[in-house]
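The other protein chains are all here in position, but one chain of the complex has been omitted.
Labels A, B and C are assigned to the chains in the order they are written; within every chain, residues are numbered from 1.
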Amino acid sequence: MPRPRVAIFDFAGCEGCQLQIVNLEEALLDLLRVVDVVEWREAMSEQSDVFDIAVVEGAITRLEDEERLKRIRQKAPVLVALGSCASSGGLNKLKNRMAMSEARRLVYGRDGGVSRLDTAPVKAVSEVVKVDYLVRGCPIDRREFSYVVRCLALGREPFIPGYPVCVECRIRENACRWQEGEICLGPLTRAGCGAACPAQGAACLGCRGTCDDANLEGMASVLAQYGKSREELESRLAVFLDPDGKGVSHA
Amino acid sequence: MPRTVHLDIHPVTRVEGHGQLVVRASDGRVERAEWLVPEAPRFFEAMVRARRWDEIQPVVSRVCGICSISHSLAAVKAVEEALGVAISDDARMLRVLTHYSELLQSHVLHVGYLVAPDLMGAPSVVPLAQTNLDLVKKVVGLHRAANEWSDLLAGRTTHPLTLVPGGFTRVPAPRELEGLRRRLAGLVPMATELAEAVLAVAGAVPSFHRDTEYVALRQAGEYAFTRGDIASSDTDESRPAGEFESVANEYVTPQSTAKWTRWHRDSYAVGALARYNLNRAELLPLASKWAGMFGLGGHCDNPYMNSVAQLVECAQILEDSQRILDSLAGRDLKDTRVEVHPAAGEGASAVEAPRGILFHRYAFDEKGVCQSANLCIPTNQNHGNLQKDIESLVPGLLHLGQDEIRLRLEMLVRAYDPCISCSTHFLKVRFI
Amino acid sequence: MEGTLDSPARTSGGGDIYLPRPATLLSVSAMTASDAFFELALDGPEDLGHLPGQFVEVSVPGMGEAPISVCSSPTRKGSFQMLVRRIGSVTQALHRKSPGDKVGIRGPFGTSFPMEGELKGKNLLFVAGGIGLAPLRSAIQYALDRRGDFGRIAILAGTRSAAERLFTGELLEWKRRNDLTLLETVDQPSPGWAGQVGLITGLFGMLRLEPGPWAALVCGPPVMYRFVLRELRRLQVPSREVHVSLERRMKCGVGKCGHCQINGLYVCQQGPVFRAGDLFDLKEAL
Partner (left out) sequence: MTVKQMDPASLNGWVDGLLLNRTVIGPVQKGDKFVFESLSRASDLRLDYDTTLLPPKKFLLPSREILLTFRGDSHYASQAPPDPFVLLGVHPYDVAAIRQMDRVFSEKQVDTHYMARRGACTLVALDAQAVSPNNFAGCMGTATVREGWDLLFSRVGGAYLAEAATEKGESLLRSAGLLADAAPGQLEERDRLWESNRQAMRRHVLHCSPQDLPGLLSRNYDHPLWQERAERCFSCGACNVVCPTCYCFDVQDEVDWSLECGSRCRAWDGCLLRDFASVAGGHNFRRHSAERYRHRYYRKAKYLPEMTGEIACVGCGRCVDACVARTANPVEVYNTLLGD
């Protein structure tokens, strides 16, 4: 079986997910034996138009980016969304909470007429083109990325948990953030990160998106037992899980 | 030799984010030499508005995946100032250590993965892994060590988890700190080998000088990274972090879509070379030795040497970390988080990110909800200066072949180590 | 403990119950767009030794394991057969295999249709929905190979479309036999299909069961059972004479992993073949 050719592209984001690929360190050399990286602007000057797997990082914030993404999709037999920005729009979507007219007024009020600032509402990659696989997280988990790459090279479905972060969190015997007086979004968030945040004494912010059948109503009814306000919950949800303020989707 | 040159390099590869270089010359006359930033703006100041005080750090960490620790530090420091929080000395020292891990990681990444291929005539580190596996392994080893150092202190390498207003959510056990001390001591020989390998090909670093204003933090008695006042190589005057807007006077120029900054001249430079030029007297012995080895000298205005200054800083970081770890050894690190109470207020901070000085400012209402924010990022502060460098460099390159011109220009851009994904804040958003 | 080509694996009895035995694919053939038919034999001298209705856990290293019914009758020795629908990792990987390739086998597991026990001497009504024909086929073949042991045989088979019909060669053969009745239907009219159209329950009206001791053997998609059982009640087949084969999620096949529980029953232990009468009290069963 020839090595699949992989091209890595980026859109609006912090490039932290690409950095996680670099951070595979020695395993990056292993990865390069399994796949043939033919384009990766951040790390190399080589470029190519022919590839089997497109890995796309970043959210889509401009019409011209939508066009570029569609061109990539046309050439890509398989497309992988890398990280929260690509998977869900990530916290870039916080911008969508501000009415576009307000954004424009604030921006053009001082330095009007700069066309690059005329950004569209932020979209996830899957809101523009079909996505075959999602590697979630802000940033992605290196082990999960490696695992997905190996699955793709083998031609199998990767197993990505649909259950909440609490599963992994309890397995790691972390102190539960709720008991420490914080709002933790672990019960609503898809696992796979190994409960990275609670393991460091920080509450889960929901960067991997909602778990299957996330019970938002349940969460709202639990708040009072912990003396928390709905306002505070909504502020947390806004960062990653529910940036549009529409209620957590079950996607 | 009259030459016609037509270059449009888009994107410039092996930099963080999308940058574009356009050069047009005919008959030996430069018509256009421009550095453009086509990256989509992300509106972080808008994004943090209405966030609560404890959500600022996680949000602004995502400005940049490479320097997320610097952004996090800048954010928690500014939030602490706004809310009137004082952290313990131990927490402050741990923060310096955490910051160092990122500086080392970023510098090794830049010099080892992004710049070395230029000096060794390769298109990327991938073919270098075939031809110079030993060197690549050293780079990988250093990078891994720096990342694991971040893991230990920040909870992970990118988008730190432990850095919160008030201190740390989790601190390493004494035995973990002792392990780190030993590990870092072992890195010095490895870093030395990397420096020697770079020195061997240092002849490939172009020689180009332009009289430049350099801006960096300065703090008496230390090579400043996390605290101090804003200083310039042009004057002895310095300003507190809270006055950063009067330093980074952002202005729009018809020449570029990116906003430029100016203090005493039309542009200034920040970054490792700026820090070196302002703080070289404070370098510890090993770093001083390396600076001499590379001939950085008393004051250096060759922007290509920024990568060398980064290497010198690697030595500084490793040496100073030993000092800090020695002083933390055997100490009880329990009081590393103080309670924070939301309050109305405003605060600003300045931190040296790997790519240069970084400013944050936030204002909060009495519930601790953010009302306004301003982030001023190093790469933004460099855009104007990079443009000026290009303008001054290109006429002298016209006798070269198109490929060589292209390489020299790309190398210049890379030497600045621009982090364009972070710099996509190029208009200040003020909420009224 | 090892199971390799050169050192025959231990059987599940004494050793590691999770260790597969290597087996070799003798033939692989596509049956429909999403179903493939496999003939395979364990490496080494042993026969699989299964009973009709039992299943095996099939391993493709790196992909995982999947429970698959043996669709051939133990009366036909030497090799065994399975029909696999491509639906996930393991089944996809199986579809990519060619003759000569290896897979791992654990089992046989579970209960079986009591062909040598109480079904002997009875009239048999087989009701197969879609891929449910696969496990039933092992019992059908068994009954045909020991034709004298059983009374009348009727087979009702339904699929969603004509293109999804399985074992079409055998169906044709069965159709031609005069010692059994085969009625077929497809859910939707399909080009080239001149036969019955409609749900499988529609076939019951066409069925004329002579008096005598009837037993029914039923396997199909989860939604099918309730409706088929209603028809069987109407035909006055006693529920203790109705044998259903059920599918559940299954990870170990040996009663440990907990996934296959229907209320208190384990499909891999007390099933997959159950007596319908034993399931009526179980709300999760049918």
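Assume contacts are C-beta pairs under 8 Å (C-beta built on N, C-alpha and C of every residue); 3 or more make two chains touch, one makes a residue touch a chain.
Note that the structure is a prediction, hence the values are computed from the model and not measured.
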Visible chains that the absent chain touches, using the contact criterion stated earlier: A, C
Given C:16, C:46 or C:173, the one touching the chain that is not displayed: C:16
Touch residues of chain C, complete complex, unshown partner: 1-5, 9, 12, 15-20, 22, 43, 59-65, 87-88, 91, 101-104, 221-222, 247-249, 251-252, 254-259, 261-264, 269, 283-284
Contacts of chain A with the absent chain, listed as residue ranges: 27, 30-31, 33-34, 147, 150, 153-154, 159, 162-164, 166-167, 169-171, 173, 175-176, 178, 184, 186-188, 211-215, 217-219, 221-222, 225
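The rule is simple: only the chains that are shown with their structure count from here on.
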Top chain pair, ranked by how many C-beta pairs fall in contact: A-B
Chain A and chain B, separation of their C-alpha mean positions in angstrom: 25
Between chain A and chain C, centroid-to-centroid distance (C-alpha), Å: 43
Whole-Å gap separating chain B and chain C, where each centre is the average of the chain's CA atoms: 65
Junction residues of chain B, two or more chains touched: none
Sites on chain C at which at least two other chains make contact: none
Chain B - residues contacting chain A, complex: 11, 13-18, 38-43, 46-47, 49-52, 55, 58-59, 62-66, 68, 109, 113-114, 117, 123-126, 129, 137, 140-141, 143-144, 147, 155-159, 161-162, 164, 169-170, 252, 257, 259, 421-422, 424, 427-431
Contact footprint of chain B on chain A as seen in their complex: 10-20, 22-23, 25-26, 28-29, 32, 37, 40-47, 61-62, 65, 90-92, 94-95, 97-98, 103, 106-107, 110-111, 114, 116-117, 119, 138-139, 196-197, 199-202, 205, 232, 235-236, 238-239
Sites on chain A touched by chain C in the complex: 154-157
